[in-house]
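Here is the structure we will look at.
A single protein chain has been omitted from the complex, and every remaining protein chain is retained in its original position.
For reference, chains read A and B in written order, and residue numbers begin at 1 within each chain.
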Amino acid sequence: MSYHLLTYSLIFLPAVMLLYQLAPEKYRWSVLLAADYVFFWMISKKLIICLLASTVITYVTGRVLGFVTESGKVKGKKLTARKRIILACGICLTLGLLIVYKYLRVFGISLIAPIGISYYTLQTISYMMDVYRCTIKAEKKFAKTALYLSFFPQLMEGPISRFSDVAEALYSGKQIEFENLVFGYQRIIWGLFKKMLIADRIAPMVGKVFNSYESYAGSAIAIGVICFTIQLYMEFSGCMDIVIGSGQIFGVKLPENFRQPFFAKSASDFWRRWHITLGAWLKDYVFYPVSLAKPVKKIGKKVKGIWGINVSKFVAPTIALFFVWLSNGIWHGAGWTYLFYGMYYFVIIFLENILENPAAKLMERMKLSQEGMPVKLLRGIKLFFIVNIGEMFFRAPTLSQGFGMLGRMLTSFNLSALFETNFGVDGYDIILAVVCFAIVMVVDVLHEKGISIRQRIASQRLAVRWGFWYAAILCIVIFGAYGAGYTVVDMIYAAY
Amino acid sequence: MEKLLEILEEIAPGEDVKNCTTLIDDHILDSFAILTLVSELEEEFEIEVSPAELIPDNFNSAAALWDMICRLKEEG
Partner (left out) sequence: MKISKNFIKVIGFWLGLFVILEGLSLAFNRDKNIYDINSVKCKEAEINAEADNTIEVIFCGDSECYSSFCPLQMYQEFGFTSYVCATSAQRLCDTYAILDNTFKSQSPKVVVLETNCLYRNSASDCEDEDSVMKFLSKHMPVFAYHSDWKNLGGGFIERGRSMQGQDFKGFVLRKSVIPYTGGAYMNKTDIAEDFSDDTYEYLDKILKLCQEHNAKLMLVSVPSPKNWSYERHNAVTEWVKMNDVAYVDLNLEHNVDIDWLTDTKDGGDHLNFVGAKKATHFMGEYLFNNYALSDRRKNPDFKAWEDCVSASGEFSLKD
C-alpha cells in the first residue's frame, strides 16, 4: 500500500470514509485509529509494536510531565530539573528506537525499519517538548495521542504535524463535508498528475545517469541532476497533495510542506518553502533551544567582549545552525552523502547570513535595486546552482561518486555530446515531461501570486468544472507513465 | 514600550513595527532576527526568554511582545 497507487485512493480511502461516516460521531475516531493500524500493518506487519511502543512512551511521558507540573509539590528550579529528566527519558526512548532501526547499519547491522519511523518519531518529540514547555496540556486520552502519531495519510512521508494543530480535528469525528470530499479528491488528482506524468516518466533517465555517470558527458550529467531535482519535487510535493487531500476529506487540516520552492530568493528562503514542516520542526526544537542555551550564550558574550556586537550577534545562531543542518543531514539517513548535504547547506546559509549586510551595501553603492531584473536573475541563477548541486550529492550513491559527477561536469562538459546522448526515454516522453513541468510551474506562479485555481474552477458552471476534471483524469490515464514500458517508482521520501 | 519599539525598528528598519500584527506570519522577522531581538530584550529588560516563549503568538506584534516582557519580568 502506498499513496500513489489507485488501490489507496479508490479502495482504501473510500472504505475508510464509508465506515467513518456510518459510525456514530462518538466512535468515529476509533474508525480512524483502526484504519491507521491496518494501514501500518499492511506495510510493516509485526513492526507495529514499534509504533505502539513509541505511542505508549509518548503518552506516559506526557502524563507524567503534566502530573508533576500540576500537582505543585515541587516548584521553581527543582521542578524544571525534574521535568527535564522526565523529558530526557521520553526522548531517549523514542529516539532510541529510531536509532536502532535507522542507524545501526553503520555498524553493519541492517534492520528493516517500520514505515514512517523517521516522521512519527519527530512528532513524539514535538509532543513531549510541547508538554514540557507548557504550550500544550498533556493529553489524558490515550487514543488521541495514538491518533496524532499514526494518522494514515501522513504516516509514510509526513508532513510532520503538531499536536495542537491536528489532534482535536482527528478526535472530534466531524462528519465528512461534501465540499471537503470534492476538494480532497481534486487535490489527490493533482498529486497523481505530478507523480505519474512527470516523476515516474523521468525516473529512468535519472537512475541511468546517477548509476553510471562515467559513461555520460558532463552536460548529460547536468541534465540528469536537474531532472532529479524536478523528480524529487514532483514526487514529494505530489505525495503531499495526496496526503493533504486525504486529510481534508476527514476535516483534518494538515500543514503544507511545499510553497513554490523554485521561486525562493535565497537558500534559507528555499528551505522555508521546501519540506517546510521538517525545517519548522528543526527551528523550534533544535535551532531556538540551542541558540538560547546557556553555554552558547556565554560564548556569545565572550565574543562580544572581544569583537563587539557585529560579530557576536552571529555566534549563537551559527552554532545553532550547525546543529540544525547536522540533524537535517543525519535525519535523512546514515550516509556520508547526507552528512555532506547537511554541512553543504550549513556553509551556504552561514555565508548568506554574514554576507547579507555587505551585499546590501554593495548593491546600494552600485545603485541596484533588490527587486530589479538583473539582481533577480543573478539570484535565481545562484540558487539554481545551489539547489541542484545539493540534490546531486543527496542522490549520489556515494560521496566520491558525487564528486566524480561534479568533476565530469567541470572538466568535460561537452555540450555537443548532449544531442547524441540517449537517456533511455524517447522523444515523446521528453516532450510530455517538459509540457507537464511547464503546467506545474504555471500553477506555481499563480499560487505565488495568491491565485487559487481550485477556487476559480469551483466557481465555474457545472459543465466547465466537470470538463476540466474529466480532462485531468484522462490526461493521467492516457499519458501516465505506468504499464508496459514503464515502472512505477516507489516513493523516494518514504525511505527516510 | 518606547525602548521596545526602538529595538524593533533597529532590527526591522522601514517596517511599521508599531501597528504590524503579523511580524512572524509575514516573515518580517526571520529566525535570525528573532534571536537578535531576544538577546537585545534580555539585556535591556533583564529577563530570560526560554525557547518555549518563541511562538508566533508572542512575537507577532509589538503589543504581544510587550505583554511577554511584562509577564517574564513579574515571573523573574
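Keep this in mind: a residue touches a chain if its C-beta (ideal position, glycine included) is under 8 Å from a C-beta of that chain, and two chains touch if they have at least 3 such contacts.
Worth saying up front: this structure is predicted, and the values here are computed from it rather than measured.
Colleague: What are the shown chains that the omitted chain is in contact with?
Modeller: A
Colleague: Which of A:67, A:307 or A:466 touches the chain that is not shown?
Modeller: Residue touching the chain left out of view: A:466.
Colleague: List the residues of chain A that touch the chain left out of this view.
Modeller: Here the touching residues of chain A are 5-7, 10-11, 178, 211-212, 214-215, 420-422, 424, 426-428, 431, 466, 469-470, 473-474, 477-480, 482-486, 488.
The criterion applied here is as follows: only the chains that are shown with their structure count from here on.
Colleague: Across the complex, what residues on chain B touch chain A?
Modeller: By the definition above, chain B touches chain A via 27, 30-32, 35-36, 38-39, 49-52, 54-55.
Colleague: Quick check: in the complex, which residue numbers of chain A touch chain B?
Modeller: 132-135, 268, 272, 283-284, 287-289, 291-292, 297, 300, 313, 316-317, 320, 353
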